[in-house]
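Missing here is one protein chain; the remaining ones are kept as they sit in the complex.
Chain naming follows the written order as A and B, and within any one chain the residues start at number 1.
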Amino acid sequence: MIQHLVDGILVGSFLSLGAIGLTMAMHILRFANFSHAELLSIGAYCALVFDKVFESLLPVLAEKIGPLSMTGALAISIVLSMAVTGLSAVLIDRFVFQRVRQKGEELSMVFASFGMALIIRNVIGLIFGLSGELYSSDIAFAMVLSRDPMLLVKPDQVFVLIAALVLMVLLHLILSRTTFGFSLRAVAENPNLAQVHGVNLKRMIAAVWIIGGGLGAVAGIFYGLSYQITPVMGRDLVLPIFAATIVGGIGSVYGAVLGGFIVGIASNMALVVLPSGYSPSVPFLMILAVLLVRPNGLFGEARV
Amino acid sequence: MPDTLLTVDAVTAGYVQDLPILRDVSMNVERAKLTVIIGPNGAGKSTLIKAVVGLLSISKGTVKAEGKDITGLSPDRMTDAGISYVPQTDNVFRTLKIQQNLDLALQKQANAAEKLAELYDRFPVLADKRREKAGSLSGGQRQFLAVAMALAANPSLILMDEPSAGLSPKAAEEVLDLVKQLTGQGVTILLVEQNVKQALKRADHCYVLAEGRNQIDGPAAELLEDPALGRIYLGGERRVPA
Partner (left out) sequence: MIGVISYLVFFATVAAILGIAVLGLNLQWGNTGLFNGGVVASFGAGAYGTLILGGTPQEGHLGGFELFYPLALLGGMAFSGVLAWVVGKLTLRLRHDYLAIATFGVAVAFENVMRNATSVTGGAQGIRGFERPLRDFLGSGFAYNLVFLIAVVVVLAGVYVFLERLTVSPFGRLLRAIREDETAARSLGKAPDKLRLTAFVTGSVIIGLAGGLYSTFYAFVSPQDVLPILTFQIWAMLIVGGAGNNKGAMAGAFLIWGAWTFSGWALSRFAPIEAQLYTGSIQFVLIGMVIVGMLLWRPQGLFPERLVVSQPGGGSREKTQAEGLT
């Protein structure tokens, strides 16, 4: 039971990171982006490539950091992968979503995002193969935090949780302390008014994709550290991430953070009562429950 | 020779292609004067100022500010051209604090800190509530914040869309007095108002629009007495907006 709770919090940390970018894009661009979870895959595979490159260029970076299975090479790769994934998100928007947006209605954007998800996922599969990959093939030993009740935590998981929280605090500071952050929130609330106060809409949209892509990349890498990297990880994560945005209220960054943890915890706790085969259905049940009880989520505003 | 700041020349514009709301509307706004646009509902008053600030595309005609062609300039470049715009509703960011609203409006200013102090001096009520969300302000206070945000960009011209709408008579007068006071300090203002009598009392010049076209225009004091105005706009029954 307590093990499920702890695992759920850890899952929640990368769901939250994924959901933040998704909820921001949904709020500002007003469409449900079903290819958002593919950014997690792009990030995870980018880091895999960078990691291999750095390890072979500078063997010293292949050393593990403390008790973690993470190496110096991977640490640098995370940062680079964030940049590349953010850039990919901007490019995907430029070449696909922006053009569909100018041409059609919101519904076309949703269809286009499904199409993009299908393309990205399968191109990754064609490049890297369909089987899973690991950043490190060494077995990471779990630390026994308690024997009764049995509670195991891997050092990597602790790192993932702390790093995720640090990123969230950083984002909070940007949104609440900088004029760049105010501009982002202003665009989300009222794009026309933001524009007449001198905010460049195109630049803000690019910023949303960079933030979404960057955080998504971290989420994907952390998922890869906790499980393994596969071409279908986006397919498996898209529903939990959407559930997190709905639980938190579409458009609310803080809601997405909380929603991610709630969905992560609930999915793991559900395993206490449900056979594990049913866990892919849990996010859907949570969406249904939220729509029944509180359709606009924890922090969401009603908006048609 | 009048000193014209803004020239609108035969502008045709609308929300939908081939369905213009404004047809061949022309207008001159004199420097440091209060020019008011009045007209019945649906006359195209708000449409005109949205077209001027680039929120609507202009299909024909030109807009010039300080002699420079600003037709079709994107809205986020308007403050650079010295033009600020105060929309009728949703004119502040409700989810941001008052201070954050002002910081946002000041972000391109070199002397932002000084300017902020100045604005707080002018609007003490905003200084008192600087840490509160703009959504918590009363109607009149919200208009003050919107005007303060418009002033933040050091504009030579402010376009205002019915700043007195939805306010109590007392708050409405306060806001219109502020508008008048600003022109006294050298800011040029183009104002759309439903509150005809109050606006004309304070304005220098007035344009009347109906059905998307220019009707009459002239010095505000003269128009106040003009029977033609009653025919076009007031139609016998004088409707005082709440």
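Couple of notes before you dig in:
Going forward, a residue touches a chain if its C-beta (ideal position, glycine included) is under 8 Å from a C-beta of that chain, and two chains touch if they have at least 3 such contacts.
In this text the structure is predicted, and so the values were computed from the model without any measurement.
Only one residue in the set A:Ile9, A:Leu118 or A:Leu298 touches the chain that does not appear here, and it is A:Leu118.
Within the complete assembly, A:Arg99 is the residue of A:Lys52, A:Arg99, A:Arg177 or A:Arg203 that touches the hidden chain.
Set against the missing chain, the residues B:Leu6, B:Ile37 or B:Leu56 yield one that touches it, B:Leu56. Interface with the hidden chain, as seen from chain A, comprises residues 26, 31-32, 34, 96, 99-100, 102-108, 110-112, 114-119, 121-123, 125-126, 130, 191-192, 235, 238-239, 242-243, 246, 250, 275, 277-278, 280-281, 283-285, 287-288, 291-292, 295, 303-304.
Following the convention adopted for this analysis, only the chains that are shown with their structure count from here on.
With centres taken as mean Cα positions, chain B sits 43 Å from chain A. Interface residues of chain B facing chain A in the complex, by the touch rule stated above, are 53, 55, 74-80, 84-85, 87, 90-96, 100-101, 103-105, 107-108, 149, 153. Residues 179, 182-183, 185-186, 189-190, 192-201 of chain A are the ones that touch chain B when the two sit in their complex.
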